[in-house]
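One structure follows; several queries about it will come next.
What you see is the complex with one protein chain gone and the rest in place.
As written, the chain order gives the labels A and B, with residue 1 at the start of each chain.
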Amino acid sequence: MDPLLVLAQALNGIQFGVMLFLMAAGLTLVFGIMNLINLAHGSFYMVGAYAAAATFQATSSFLLALLAGIGAGAAVGILVEIVVFRRLYPRDHLDQVLATFGLILFFNEIVRMIWGPTALYATVPHFLAGQVEILPGAPYPAYRLAIIAVGLGVAALLYALVSKTRIGMMIRAGASDRVMVSALGVNVKVLYTLVFGLGAGLAALAGLMAGPIFTVESGMGENVLILAFVVIVIGGIGSIRGAFVASLLVGFVDTMGRAFLRPLLATVMANTAADNAGPALASMLIYLLMAAVLFFRPRGLFPPRTR
Amino acid sequence: MKRILTTVFALCLMAGSATAAETAKIGFITTLSGPAGIIGKHMKDAANLALQELHGKIGGLNAQIVYGDDQFKPDVGRQVAEEMLKRDKVNFITGVIWSNVLLAIRQPVLSSGTILISANAGPHELAGSLCAPNFFSTSWQNDETPEAMGQYMTEHKITDVYVMAPNYAAGKDMVTGFKRYFKGKIVAEVYTNVGQSDYQAEISNIRAAKPKAVFVFLPGGMGIQFMKQYAQSGLRGQIPVYSVFSADETTLPAIGDAAAGNSEAGFWNYDLDNPANKKFVSEFRKAYGYIPSYYAAQSYDAIKLIDSAVRAVHGNLKNTKGMIAAMDKANFASVRGPFKYNTNHFPIENFYLFKIVKTADGVYARKTEAVVFHDHKDAYYNECHMTN
Partner (left out) sequence: MIMRKPGVVSSRALVTLVIIAVLALVPPVAATIGEGFYVDVFTRIMIFAIAALSLDIILGYGGMVSFGHAAYLGIGAYAVGILAFYGVDNGFLQFGTAILASAVAALFIGFVSLRTSGIYFIMITLAFAQMIYFLSISLNTYGGDNGLNIDRPSDFARLVNLSNATTLYYVVFAVLMLFLFLGQRLVNSRFGMVIRGAKSNERRMAAIGFPLLRYKLTAFVIAGAMCGVAGALLANQDLFVAPAVMQWTRSGEILMMVILGGMGTLVGPILGAVAFLALETVLSDLTGHWQAIMGPILVLVVLFARDGIFGLLSRIGVERSRG
């Protein structure tokens, strides 16, 4: 196999994984700390993408679009937290699933009412439009390299935030013992709202970065949402480190499956059979991965120590 | 609620004047919610425009179009069809974007004797073994558009082609149609996931395979994503893209410059030079402010076809045989220009090659470049044995 191609596909896998991580990080934080299943997490991703694309169209300023996207996502997240989610924390997971499913329907439709049914146009900023020659003969889109950089940067920041700062300490404490944290005088309500806003902002960041390469349309969040859930379940719920490892794992497995599974199968079976089995198997691969991981480690790769 | 109220209202009317003039009712099934809702919007706008041009009358009768949302699900489409047949008592059913929805509603609609007109979907079953007297199409059989692309590429000696489509029935049909007329060499035939959003892995593979051209069928959001990512990878200037149903007026606003210069094929375009089309396009743009897609053109023609049939039987909606015979003549000013119906009730029509260009108004649209097929027939009509 062409080593340059394998290298390019490895980069593709990392880039896809990094995108997933931005989604999964917020999801796993919210789940780990507030014990809330939020199906509407994909809606923040969508809101971020829409707000950024609309701002970019109006102002042609990448910076403004970035701020608008993250701002809108975080704002919507905080608003929804105050109006709906606060009442859902003490409920069981089922109630949360139903209510947040309702929110998905609502947000998808609201977006269509505001921006119309046509997908929105979103493009890469000029300074990232070209390709970078990572090795001679292997050009790679600059924008995707930027996504990798941003994703790794955010991962490092999150790590620092959670393990080195006071807020991080409260977050960690909140995850392991809610009652004690509030007994220590921490305003848990505000802490929860902040963490929620942070998660929503990260999802919005993922959405606005996805805009130029994916389609900015109503319902765009659900495709990534399922994958993000797969990621946090494989990683172990509540674990940022687990989410990071699992994101890269899922991104890698999915990309490699799509790139090499069919040619690989073709070496052991007839071409037409490989044509049929290859893509079908490739689309099932990450679910197989999840089932296998859970079979051997029912609480994910990095299960939280408490509870 | 509205339906219930209108039903009550209709019952009162019936009680009041049993001799009131008959109303022609057309059931229009399309997707109005979700991401595919944009296609439904094009179709609904066009059908409304057609009825408006006819002053709200079909063949001289007062007329009403009942819209139904299939939500992109065949079982929901089937329920909507049953609703229209049994509750709204429609005289015709048309619309229908998706092949699976059309196959799901085929049995109840056709066996009730109601005339069914597909304004988009054209699965091979309905052109061949499952053809029926009371089924017509104002669009095409699924294979025909990729056939045109295959023919064009063969004529222009384009070879070493990388073929890509989603891994589902329509995707396989498209590739089958393409290969029926494409005589050059195929470098690779790749099937991607349905609804896939990231094509970077496939694009890396294309770069490594070094083909001379790429043929894709990636409808809706898949097409938007592929075109954008392909342009970002820098391959667009090097390996040209030939596509079907992947860059049209429903998706081009979101694709923008990334598809400029690509080739598409089809039976109709907004710039086709005939009086009916000029009128349709200018009225449409005036009313709705955007360029109509082929989905719109097919829907507009469907309403006009129904009008011609009801006119031919002088408003006697019970005369289904008469209306079928009239439809068979295709006696209306189609936006594609004059055409004939084949024995399987699919149009015998021209197919063209289009290039994606930036128009004078700064939007991206298809521009007609060449005629690929004159009076093309689909590949299945010989399998159709209609029994009356």
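Methods note: contacts are C-beta pairs under 8 Å (C-beta built on N, C-alpha and C of every residue); 3 or more make two chains touch, one makes a residue touch a chain.
Source: prediction; values computed, not measured.
Summary of contacts with the chain left out: across A:F16, A:F31 or A:F214, the touching residue is A:F31.
Only one residue from A:V47, A:L88 or A:I240 touches the chain missing from this view: A:L88.
Considering the full assembly, B:Y168 is the residue among B:Y168, B:Y290 or B:Y381 that touches the omitted chain.
The chain not shown here touches chain B at positions 1-3, 7, 32-33, 37, 69, 71-75, 78-79, 82-83, 85-87, 99-100, 103-104, 106-107, 123, 125, 130, 167-170, 172, 194.
Residues 31, 37, 84, 87-88, 91, 93-95, 97-99, 101-110, 112-113, 226, 229-230, 233, 237, 276-277, 279-280, 283-284, 287-288, 290-291, 294-295, 298-300 of chain A touch the missing chain (whole complex, contact as defined above).
As a convention for this text, only the chains that are shown with their structure count from here on.
The distance from the centre of chain A to the centre of chain B, each centre being the mean of the chain's C-alpha atoms, comes to 36 Å. Across the complex, chain A is touched by residues 33-35, 37-38, 40-41, 167, 189-198, 200-202, 204-205, 207-208, 221, 224-225, 228-229, 232-234, 250-251, 253-257 of chain B. Chain A makes touch with chain B in their complex at residues 2, 4-5, 8-9, 12-13, 15-16, 108-109, 112, 117-124, 129-131, 139, 141, 143-144, 212-220, 223-224, 255-256, 258-259, 262, 275, 278-280, 282-283.
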